[in-house]
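The structure's right below; bear with me while I get my questions together.
Here we show just some of the chains, and they stay where they sit in the whole.
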């Protein structure tokens, strides 16, 4: 009987979230270790499929840096980086698109479809979804590294409406037809804003936003925009936690209702964060 | 972390049911001890409200024998029964209608509304929902005790469509305008059949269908129609378990996809039966 009581408790806790998020667009940025471990990949795709089944409308944006580097090496090209961004000549951009759109996204499409949910892999050229321009790094031109100028949502909305999960490779284009490699976190944030997503979730390799990077117990479960900004200002949030926090702040500023950072290595991290009161990562809200 | 794993397990188990039953009509016969205990009444109404919130479409049929007897006594009339059915002269029928439609159903309506879900109390006269005729007991006329001749679903479908939970008192009428008191179990079964309900749930004072009435561990978790009929025939199901089992069989024959008998005294019995693999009562299917 005690197990029944516990089960009933979990259900009573989860059901209101299920109702509240029915129909919500949830943008999931999928990257990091969660991509390389097959079991975790399967558990994540299962979570996304389940979110779809119970009425949410997930949208996936994926990364893929290591695979790009690997293909470049096979093709005899050296990868080089400035401030963490890949120096991208036009051939590198072509390779990045080929790997992201021609391999990784189709693989995720198949994984979702194996859970019974139809998916479609696109990149920012399809339907002119991501219009981009060259991004300078501290004034330096490092090639076809793009920043999002405009998200055209017609194709995404049409796919969502027809019950497909869009799986988006972060490749953009401009009016001259150039190919840009775009940082997946920024792309996710821009797309979530343009779609008026209710949630934007970053699956990463950290437990959330931590007060003390060395103490995973120091995770903030929930933060408001102003708290986050204050904690950065007063030095409570420090070091590598700052860019992650800023990334969440950006999402809120673009109009997303809540932005989550989760440890993608925890099995079913998405379900636990969304359907339980305490969650397992950090949720930033307005 | 162990608790998270357990939570994820309950969610993974529940979500497919949530999806499968989205939009389903679930008829709940509410009666017995579950009506007299205020706490249980609240937990039951909360369960029904939750079912509605996550997309199911519950319909409630209630009983109320003890309250009718009490009012009769206050008005100086004696209750008498034949084979468990109340002998019902025209004044008794009037009192039954008054108590069921004028007091009990409105009280349930308020309870559901306190959970944030709109409800509407009707009886079988409204919209000619329950057309009835006199039911003879072994050939004997015991007055205005009715059996259902036809369920007219227009009003129920309209209320369901508009997101109201119908709360139905088991009072019927005929073309001459007589008032009939109808057994709530039979009314529930007829209504579930007419609405093509996916589920019909009887909240009762027993744990389900038991092999041995004295051993609550002997509960059948699931039974097919043919098994149930065979177990009655071969004496496995005996005594007071027989009418309950027959009541479930009746529901399946009218086209309901699954009929459940639950112990309504267990808190959140409805959620546990519907959203967990093992359930807590007996489910009869075709």
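Structure notes:
As written, the chains take the letters A and B, and residue 1 is the first residue of each chain.
We take it that a contact is a pair of C-beta atoms (placed from the backbone, for glycine too) under 8 Å apart; a residue touches a chain by one contact, two chains touch by 3 or more.
Bear in mind the structure is a predicted one, so any value in this text is a computation, not a measurement.
Note on stoichiometry: the full complex in this file contains 6 copies of its one protein sequence, with 2 placed in the shown coordinates.
One rule holds for everything that comes next: only the chains that are shown with their structure count from here on.
For this pair, subunit A with subunit B, the centres built from the Cα atoms lie 46 Å apart.
Interface residues of subunit A, counted against subunit B in their complex, comprise 4-8, 10-12, 14-16, 18-19, 22, 46, 50, 53-55, 266-268, 271-272, 275-276, 280.
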